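Step one of this worksheet: look at the structure below.
This view holds just a subset of the chains, kept in their places.
As written, the chains take the letters A, B and C, and residue 1 is the first residue of each chain.
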Amino acid sequence: MAIKIESDETLLQKFKKYRINQKEYDMMCGLLKREPQGVELALFSALWSEHCSYKSSKVHLRKFFNKNHRVLVSEGENSGVIDLGEGEKISFKMESHNHPSFIEPYQGAATGVGGILRDIFTMGARPVMTANYLCFGDKEAPRMKSLVEGVVGGISGYGNCVGVPAVTGFTEFHPSYNKNILVNAFALGVLYPGEELALSKAHGVGNLVVYVGAKTGRDGIHGASMASESFDDKSAQNRPTVQIGDPFFEKLLIESCLEVIREDLVVAIQDMGAAGLTSSSFEMSSKGQVGLKMELDKVPLRDSTLTPEDILLSESQERMLLVCEPKKLKRIQEIFHRWGLDATTIGEVLPGKNIQLFWQNEKICEIDPDLLVENAPKYERPYNLREAGSKGRKNRGSSNFEVFDVKETLEEILSSEYGTSRNWIFSQYDQRVGSQTAMDCSSSIGVTRLEHSKRGLGLSLGCRPYLMRLDSQIGAADSVLYPALNLAIKGFEPLALTDCLNFASPENPEIMTEFVTSVETISEVCKELNAPVISGNVSFYNETLGSPITSTPATGMVGMRASVENIPSDYFGEKQTVYLVCNHQLETGGKIEEMFKNKIHAQDKDINIKDTASWILDLLDIANDSNVKMSKTLGKFGLAYALSRASTEFGVVCDKLPNFIKTKEDLFRERMYEVLFAVENGPKLEDALRSKNLQFAKLGVTAKDKLIIESYLNTQLANLNEKYKNSWENLF
Amino acid sequence: MKWSSYDAVWTRKTKGYLFMSRVGVVRFLGTNCDRDIIQAAREFGAKAEFLWFQDQFNIDDYDAVVLPGGFSYGDYLRTGALSARTPVMKSVREFSQKGKPVLGICNGFQILCESGLLPGVLMRNQNMKFIDQWEELEIVDNKNPWTQRYSVGQKIKLPIAHGEGRFFAENDTVKKIKDNQQILATYTNNPNGSAYDIAGITNDKKNVVGLMPHPERALYDWMGSSLGKGFFSWL
Amino acid sequence: MKIGVKVLPRKEVLDTQGRTVQSSLSENGFSVSNCTIGKYIVLDVNAKNFEEAKTQVTKMAEFVLYNPLIENYEVEQL
């Protein structure tokens, strides 16, 4: 087919403005059988961006294990949904807001929280918990301290005001994030018995398209396509207007949207996220295979100079689009009005399947949304198969780190940004609003109680970037195994997973290899645990001037426990016997510098996923049946660090270490995987462990105010606790 | 039956009348602890329902009114300022003037100060940050409906969650509050710079109480403490 | 008509924000002997002249824009 090539500069300029390349332009022309005109190029630019189309990841995301008896929705909607079995359903998801947070940390992080909450209540679920996964650069890197302060402030400012508790999180530092921090927000919502899901599929010719919430302004125009390319030095200049989040408006939207959904007044509902009105309307129409008429001049504006194209691309926050039967409009408007919001009809559902856009009664565009949504490009980006064993491992460092004095090393870790408490962060988050929080951010998992059934939902975030730097398969396996283990030893059965895959450019085959390895490995572990991946998000192009971030597939795993009473604590108590239970896969670790700055030492082994998963499920039974009072996973910095963290009021006297700990250094190595259990009735636990053939060692008994590890360490707790709790402020 | 003061509610209970006290829980735009309070009140056998900020209510229909925490009007302008000027507050004022029990928690406390039902004002925490953590409180007064179940000097653990909880009033006002025994509870380790470590106060008639910490978040051991119960169990 | 309302903390009230900013400025080598932070509110009102506008805005200020316990305010034409 002959396509007229506009060789003049205008086309090149357009490519630049809309971030489109020649190849994709040719594809558009092929689909349209002509050149795009008017606002069409803007529509393509938005919907074919990596951010909206998932064009580099789609073929791989399809491989995810995403179905089991609990799953109600795991694709095609704003968020995944599972059934909890007693009439309740939950919906959860995680999403990145990395680029905006680097530009304007407070608003970037705040609108990240706002966006993920909208994805949840759009489904008809009331948000009941949030969490955040943060990776910052070296704390001495330019702007880093103010980025930390701004991001935490933004999450706090938004989350506290909408009134959804933050129950857990993850914070890490590494120079690969110096110019590209990660801000991933997680949210979970509940549908109580009898409450119906809301979906985004438009249908019913003659039904109305209604715009709800904040007025449209110039915020974030071209944001979606911006988010789909890497930072360069020029990014500073062509920044779109910063999107400002208004948590107060969001709160009003939550209440009013849930009310109209509960009264069964809407046919379909969708938040306006990336690429705003365009993506929400085109997706609703494409999913329902119906046409839509939209009169852009009826969209409520904050700035009267906006053009139709601006209106289509604006990413103003706190806006929703819904479809309803005409006879229900009045009631809908009443409800929104009661909550101080406006609901405006801007169009209707048409027969056929085209979207027709009008501006002051003139049709400015008519297009089949499938061209933009279904027919968006899908790329099989080149990648290599991961090489097994040591060849797959880029970053194996030497193992010869030396510990001179256990106490000194421990104190050094506890007062470094890598090992100190994140209390400075989470004390700024409301962790208890809703009055259902059973475990807050100070614990290794977050727990919220289900209002109606009194069961508990547990949440743990996964992905430890230092393991990803070692090897993407080990790192990805760990990003599911570690949170699953954290949940299991508190008695929470892993139910399902969401992910947020933060990677550099997919056009780089090495990065793509890590991406594919991560997806396949995560899926494999989820299958072994029977915990499907129900939702997620991909963020590519996390790199600046060619230097990539650590590939970071963050995850959020949700588990359930029969009750929120007597959950094993993170801390030792009086008269307890302490055990170390292990299933050694491989040994990693070294001193702080090695782990977080340079290469990390590790044995040349892989993780046996099947074996580890079944061990985790065994521990779940133990945690539930053996009257476990305390449990804790050993992670970075090994046993010494874990014992010191678990010792607040009571420490432990370890008179005999297991034979695999022979040196001072061994006290700081992480042997994946090990957990601590403390019980009052030792023999009972031993029987249970033996009956399952689990390897364990008795470490000793608890003692008030002191921690003793053979001849290696003998210390009072006050000093360690003080270091752990109060070092942040000296560092930042 | 019509009851005009908390004593009446109390008597009915002790005399064993089969009676559910009726609690009104005020919802402003942006209130976010409203469902928590309903749950807490119902847990202890009270009949609890929402009151809407735009509507006045019949003061005889309720035995107690709670202004829950949250971020009404987004905390814009000043915390509690916009809510204090809504229609429902006319009824709350009238209700309190009849000596009936009113409790404002967190943002509710801020609203009561802004509307003049309680003296003083709550300002930005000294460290300029929102603070969520558990604090030890000492009950200073129990001659009011809301802390009647506690003993004076009793130490209880409750969580705080606020950015603006630093109680401030002019010197002579603070002195008056102190002399009149209007201090309800104080912090053991003052987290926010509050005058006299104040965590909560009462009005001079002791029927209106404002408290920054959240007793509704400390009802059962699984929440971390059950010592907040007393604020609701008398209802 | 555009009217500006300057709302500043009263002297005897501890202005935590001002103090924090002042110490941050001093730490970074700026010499500031005092820093006070308040609000600036711009209102668009319908009025024939400043007098009329001022009357309206004063009413709003007294109604809600400032808290006399801790703040003072001033009205100006923009």
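Just so we're on the same page, a contact is a pair of C-beta atoms (placed from the backbone, for glycine too) under 8 Å apart; a residue touches a chain by one contact, two chains touch by 3 or more.
As the structure is a computational prediction, the values presented were derived from the model and not from experiment.
The displayed labels stand for chain types whose copy numbers in the whole complex of this file are A x1, B x1, C x2.
Definition applied: only the chains that are shown with their structure count from here on.
Look at where the CA atoms of subunit B average out and do the same for subunit C: the two points lie 30 Å apart. Look at where the CA atoms of subunit A average out and do the same for subunit B: the two points lie 37 Å apart.
Residue positions of subunit A in touch with at least two other chains are not found.
Counting partners per residue, subunit B has no residue that reaches two or more other chains.
In the complex of the two chains, the subunit C residues touching subunit B come out as 12-14, 16-17, 20, 39, 63-65, 67, 69-70.
Subunit A meets subunit B in the complex at residues 156-157, 160-163, 246-249, 251-252, 339-340, 426-435, 437-438, 440, 449, 451, 564-565, 567. Those residues of subunit B lying in contact with subunit A across their complex are 29-30, 32-33, 35-36, 39-40, 69-71, 73-76, 129-133, 159, 161, 163, 214, 216-217, 219, 221-224.
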